[in-house]
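Only one protein chain is missing; all other protein chains are in place.
Chain lettering (A, B and C) follows the sequence in which the chains are written, and residue indices restart at 1 in each chain.
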Amino acid sequence: MRYVTTIDGKEYEIEVVDDRHVRIGDRLLTVDFESVSGQPVFSLILDGKSHESFVYQSDEGWQVLLYGRQFQVKVEDEREKRLRAAAGGGVAEGGEFHLKAPMPGLVVAIPVSEGQEVKKGQVLVILESMKMQNELKSPRDGVVAHIKAKAGESVEQKQILLNLQ
Amino acid sequence: MRYVTTIDGKEYEIEVVDDRHVRIGDRLLTVDFESVSGQPVFSLILDGKSHESFVYQSDEGWQVLLYGRQFQVKVEDEREKRLRAAAGGGVAEGGEFHLKAPMPGLVVAIPVSEGQEVKKGQVLVILESMKMQNELKSPRDGVVAHIKAKAGESVEQKQILLNLQ
Amino acid sequence: MFKKVLIANRGEIAVRIIRACRELGLETVAVFSEADRNALHVRYADEAYLLGPAPSRESYLRADKILDVAKKTGADAIHPGYGFLAEREDFAAKCHDLGITFIGPKPSSIAAMGDKAEARATVIKAGVPVVPGTEDVGNMTDDDLLRIAPQIGFPLLIKATAGGGGKGMREVRSLEEMPTLLQSARREAESAFGDGNVYLEKLVEGARHIEFQIIADSHGNVIHLGERECSIQRRHQKLVEEAPSPFLDDELREKMGNVAVKAAQAVDYINAGTIEFLVDKDRNFYFLEMNTRLQVEHPVTEMVTGIDIVAEQLRIARGRQLSYTQEQVKFNGHAIECRVNAEDPFNNFIPSTGRITHSILPTGPGVRVDTGVYPGFEITPYYDPMIAKLIVWGETRAQAILRMRRALEEYRIVGVRTNIPFHQTLMDSHRFMGGQFDTRFVEERFSMESASEMDEAQAEIAAILATLVAHKETERSAQIVRRNERDTSNWKWVGRWERMHR
Partner (left out) sequence: MFKKVLIANRGEIAVRIIRACRELGLETVAVFSEADRNALHVRYADEAYLLGPAPSRESYLRADKILDVAKKTGADAIHPGYGFLAEREDFAAKCHDLGITFIGPKPSSIAAMGDKAEARATVIKAGVPVVPGTEDVGNMTDDDLLRIAPQIGFPLLIKATAGGGGKGMREVRSLEEMPTLLQSARREAESAFGDGNVYLEKLVEGARHIEFQIIADSHGNVIHLGERECSIQRRHQKLVEEAPSPFLDDELREKMGNVAVKAAQAVDYINAGTIEFLVDKDRNFYFLEMNTRLQVEHPVTEMVTGIDIVAEQLRIARGRQLSYTQEQVKFNGHAIECRVNAEDPFNNFIPSTGRITHSILPTGPGVRVDTGVYPGFEITPYYDPMIAKLIVWGETRAQAILRMRRALEEYRIVGVRTNIPFHQTLMDSHRFMGGQFDTRFVEERFSMESASEMDEAQAEIAAILATLVAHKETERSAQIVRRNERDTSNWKWVGRWERMHR
């Protein structure tokens, strides 16, 4: 199976040849790949080099934690890649953004109002959890569309707090 | 539910009253009982005292490992107890004994032969495992009925090596 | 002399205290909230009693319930750990009234040092230098503070009068932003300590946070166990501590140690406590505050002195003399502690909750882990995000850093995000290795990205890993779909059959 894998804009063509081999570009590498203890922890022996990594899926694609660094990785098989190319360069950026609570907590304040223009990095919600006040910031410029929580409210993890347009 | 629980010949009458209470003899005790991490490790808070134990079933009944000691425990509910009483004092002792391999290994020697009388503590089989030669001894006096393995043979855990009558 | 100790705390510090008690042959009583039934301190203690629901206010802060448990169980001493009731004068006093030994200082010492304004006044009298700020104040209004601020000068700090651990602390760069910050500081202080009072202090720039461990017995002996360097902080929360400080020499150490002892004596101090100083780049030092309790970072001092501080606390509380004189305290090698927090260093250090599904602790020579969690334990949003302390010892600072790097690399925690990658990045940073940092280092001159300037080889491995995992996932879900199809089809038969026979 052939994949096109992208990290930070750089594409890697990777073919899973069989259980013991992958091809990256034109190099054939020996792999010995195991998940450890049934966990999302993977031990990879790649041409003799031993690596260990925590790999999991998030909304932004695959997250690979390796040697204390985190890589955001997009993996597409050839078919997906072709489909996306045909659709003309992929999904449009800048659609609606849902600010979700990253953990359960208490909404302390929402220092923005509906219709307000906000800048990237501006604080949208202050959420108290684990005895800390955490500022949830805007990932981009935009306009606050709907505020779906209010100060003093307890919220669940992943609950949508507000939408940005 | 009422149980009759036996350790080393001593009987305990124990009633599981509800989720939070047991009665032992005529004392009502508060219990807070949890298995830890989905393991056969149990945390018991009994009238405020915190105990932790590894509890599992073996051929000889329940094994309770508590404070570095191992207790062999028989638990019967009242119905079982009555049935056994009606049957006239329980199962007859001294039936056939199956010597099972306690671990996978290599049979080094079987220093007894079929039909031979053996004493309690006499070596029946020498099994090599984990680079150690382990002597499997007779748990009681008896006669070797069938030998089901031979020297040089690799055996699996729990495989029957010989029978004793 | 007491025989049974109630530990009025949770997490790693409760476990730490139980260990010391057990090694001294003392019985232990744990208390717990509904969220902590399976916590390690409950499992390890001799006795354990439920206090109430998860929120601290309804459990670990319920002095009345804790004292009831002490009375019921005959616990004749209480160790408060840190946080919660550790620096509550009224709680210490109540213990005293009930004839229960409070393992800590006298209520009057807690009071004197607990009110930061009063503490400053007290140590100034004893000749200890302090950071310029608001003096002899009780309840200042926002108006008062806004009026005084320009006299102190910007930048300055708003600090909670009842504070500690950076809670209720805000940095102010100008008068304009001060009202908003006052409001949020008071709010946080109110929620953390039940007391919204704040005061102001000049912000010493380029400062290091260096503290001295004090132990004092009831016979008038007071000694210090050397300093801890605690400048690696984020939002006024310490993240890494080490002993000794790479910034001090023997001369300054002795001078500051003596001042620390003097500060403790000024409030008739007994038991273990910590004098925090700010040291500016010209080696001027200022008293910041005294923590009248056991400190999170006490293990680094234990590693370099060989002294078990908690055991010493228990002995002192039993009326014994200190086991050591100042001359007998020897410093050997270098120790570093990394606080392992359940928070995501790649996502603004946002706390992470969830069940720990798997864990491998780093072990081996010179490595110590103090933790209250284990595989299967659930990290809830109710308490501090610190889940473990990783402490290493080395003959030299360089060796300790290398050892910390290998220990961090070995550490596995699955189920919650942790700040271990932050510590790895820090240990790799040249400034940290060179000892060139102040309390602003993490926030101003450190970044998770800068260190990870895209290592090409590692990126390629990450790409292969993600591809292999994705491939496996695809294969597995294909199988599940196939199996489900069969199952569904069977159920379809049933459905049809039922419809046919209805």
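Keep in mind that, in the parts below, a residue touches a chain if its C-beta (ideal position, glycine included) is under 8 Å from a C-beta of that chain, and two chains touch if they have at least 3 such contacts.
Please read these numbers as outputs of a predicted model, since none were measured by experiment.
Engineer: If I consider the whole complex, including the chain that's not displayed, which of C:93, C:124, C:181 or C:360 touches that chain?
Structural biologist: C:360
Engineer: For chain A, which residues reach the chain that was dropped from this view?
Structural biologist: Missing-chain contacts on chain A: residues 32, 34, 36-39, 43, 45, 48-50, 52.
Engineer: For review purposes, identify every residue of chain B that touches the missing chain, sorted by number.
Structural biologist: So the residues of chain B touching the missing chain come out as 1, 3, 5, 7-8, 10, 12, 14, 16, 22, 24, 29, 31, 33, 35, 37, 39-42, 44, 46, 51, 53-55, 62, 64-71, 73, 75, 77, 102-105, 108, 128-137, 157.
Engineer: In the full complex, which bits of chain C touch the chain not displayed? Write them out.
Structural biologist: On the side of chain C, residues 15-16, 19-20, 22-25, 40, 44, 299, 302, 306, 308, 332-333, 358-361, 363-371, 374-376, 395, 399, 402-403, 405-406, 409-410, 490, 493-494, 496-498 touch the unshown chain.
As a convention for this text, only the chains that are shown with their structure count from here on.
Engineer: Can you give the whole-Å distance between the Cα centres of chain A and chain C?
Structural biologist: It comes to 30 Å between the two C-alpha centres.
Engineer: How many angstrom lie between the CA centroids of chain A and chain B, rounded to a whole number?
Structural biologist: The separation of the two C-alpha centroids amounts to 52 Å.
Engineer: Express in whole angstrom the distance between the two chain centres, defined as the mean CA positions of chain B and chain C.
Structural biologist: Going by mean C-alpha positions, chain B sits 47 Å from chain C.
Engineer: Residues of chain A touching 2+ other chains?
Structural biologist: If we look for residues of chain A contacting two or more partner chains, we find none.
Engineer: Quick one: which residues in chain C touch 2 or more of the other chains?
Structural biologist: none
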